[in-house]
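Only a single protein chain was left out; the remaining protein chains are all shown in position.
Here the chain labels run A and B in written order, and each chain numbers its own residues starting at 1.
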Amino acid sequence: MALLEIQNLVVDFATATGSLRAVDGINLTIDEGEIVAVVGESGSGKSVGMLAMMGLLPWTSTVTADLMIFDGQDLLNMSNKERRKIIGKDISMIFQEPMTSLNPCFTVGYQITEVLSQHFGGKRRGYNDKAIELLNQVGIPAAESRLNSYPHQLSGGMCQRVMIAMMIACQPKLLIADEPTTALDVTIQAQILELLIELQKSQGMALVLITHDMAVVAETAERVVVLYAGQQVEQRTVKQLFKKPKHPYSEALLNALPERANDKLLNAIPGVVPGQMDRPLGCLFSPRCDYASALCKETSPNLNDGILCHFPLGEESIKVESQ
Amino acid sequence: MNTETAPVTSIRSQQWKEFWFYFSVSKTAVAGLIFLILVILMALFADVISPHGPAEQFREYAKLPPSWMEGGQAQFFLGTDYAGRDMWSRIIHGSRMSLLAGCVVVVLSLSIGVLLGLIAGYRGGWIETFIMRVMDTIMAVPGLLLALVLVAVLGPGLLNAMIAIAITYTPSFVRLTRASTLTELNRDYVTASRVAGASPTRLMFVSILPNCMAPIIVQGTLSFSTAILDTAALGFLGMGAQAPIPEWGTLIAENRDLILNAPWTVTFPGVAILLAVLAINLVGDGLRDALDPKLKRS
Partner (left out) sequence: MLRFLINRLMLLVPVFFGVTLVAFGFIRVLPGDPVEVLAGERGLSTERHAELLAQLGFDKPIWQQYFNYLSDILHGDLGTSLITNRPVVEEFFELFPATAELGVCAILFALIIGVPAGIIAAIKRGSWIDQGIMSISLTGYSMPIFWWGLLLIILFSNTLNLTPVSGRLSFLFDVPPVTGFMLIDTLLSDEEGSFLNALHHLVLPSIVLGTIPLAVIARQTRSAMLEVLSEDYVRTARAKGLSTFRIIGVHALRNAMITVVTVIGLQVAVLLAGAILTETIFGWPGIGKWIIFSVFSRDYFAVQGGLLLIATSIMIVNLIVDLLYGLINPRILHQKSKS
């Protein structure tokens, strides 16, 4: 049985200018110990989808899904109290901006021991040794004295390590990493990714890596889900995707990698992700797609073997969808 | 030349429209504005509106309760005070004092404060240090106390009270303007103006000042309402407007002995103060929400 199973996840936001559909039908299945990458540009809904599953979205959001099951439990219809027992313990999430994601008024030790005492009971202080052990595990030197440090005394990379320590403290079965290295120096990025993979192996947890960096995907993940404007456009294994992408967007993303640039120009994708007001008729990617046809511009494509496209790349026959 | 001026005016009217849009979103602010306009009209047309003269005494009708209570009379809507003067007429005329006090205080403290703040921010150096230390000293003494001491020096009376209060409000404007000036000084358009050869005066008043106006306007509204309260406080303490001037605070002071027998003489002037200040504060809140770019929703 899969560890996490999400089907047709939809997230709407109520805004001053009407309802905004941030996530439009994500399907995701994750088995124990798997590493899955979720890829997309800003505004693709990759973070929102995972936040929705954790129940961390503001009150203006409406979350619906056909199925949202974790470890046999129904996440969708769970009470908040029930959900709080799982979050931070069996499912954990680390965020993009480590410096602002730690509470500036409390020490590192406090924040780590807090999550332990919350889920396993008992006094916070009793978990000090465990906290030191965790800090060592994530590679923070002089762990014992670090317990009394405040977040503003640490660098970005260190803060991220502390966050990781905090979130794996309860040995979760699933760890979601939301762009964990985007806000960090390039040199630190590799270290943090290495750490995540190492922990994933040693703890046997499933890892969802949300990123916009295809290079990171290539290095770390086994499977990849590609999102565009809230919709899921492709889901394949990493090897398959890199070898032969089936959705024009995936192909464009890969072409945009610096390694694939020709002589002088990078292959940027022209245009921007559609916002609330300028959603095109038909396929959402059609304005930017090299292969767009008249059909693409008028009608929204249905899922074609997991690919959201009228004309998936490499298909010999062109399938015409009947409505 | 014409093509240059036309866009400027339309930008201005566009700014007004945008401002009014954000302001009118808050119904309470609009309600406050309407009430304020009514008070202003009341002050302007006091002689016409009030049924009796503010100093007219009806000895036979002294200490009459309001018209809806037992013993009250229709011609004395809110009752009469110890000397038989109609409370409603006195309160109407008192609105003149309060609004006048608010205006004078704000005009004085704003103009002096903004000027000093501009100079302090622009010049820097020891001028800035000197001005800011003086302002710190003024702020070290609680406003009412300083005003009291100043009135003791200048002598009691409405005008002296207004001057004293204005002095206590000046530091806020100085700080505000200086802070804004310092921020604006670093901007490119100021450097550009300077390179183009603009004189310091022109730089300060034409280039920098308009961009600092938002917080100054909000502070001005706040000071207007606090000025009314402080004038009333001084009047109550006997250091402000002197009897028989019908300033609202003085009215309360005059009738303080009647608090047991004729509580209406003390209650209604206070209600007048409360409503006027509340209206101004609502408008001030609305102004702040409309002018603060951080709060603007797209």
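One rule holds in what follows: a contact is a pair of C-beta atoms (placed from the backbone, for glycine too) under 8 Å apart; a residue touches a chain by one contact, two chains touch by 3 or more.
None of the values given here were measured: they were computed from a predicted structure.
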For the chain left out of this view, which of A:Asn103, A:Ser202 or A:Asn302 touches it?
A:Asn103
Positions on subunit A contacted by the hidden chain, ascending
54, 56, 83-89, 92-93, 95, 97, 100-106, 114-115, 118-119, 149-150, 152-155, 163, 166-167
Hey, which subunit B residues sit against the chain that's not shown?
28, 133-134, 136-137, 139-145, 148-149, 152-155, 225, 229, 232-233, 236-239, 249, 252, 256, 259-260, 263, 266-267, 269-270, 273-274, 277-278, 281-282, 285
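Keep this in mind: only the chains that are shown with their structure count from here on.
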Separation of the C-alpha centres, subunit A versus subunit B, in whole Å, is 54
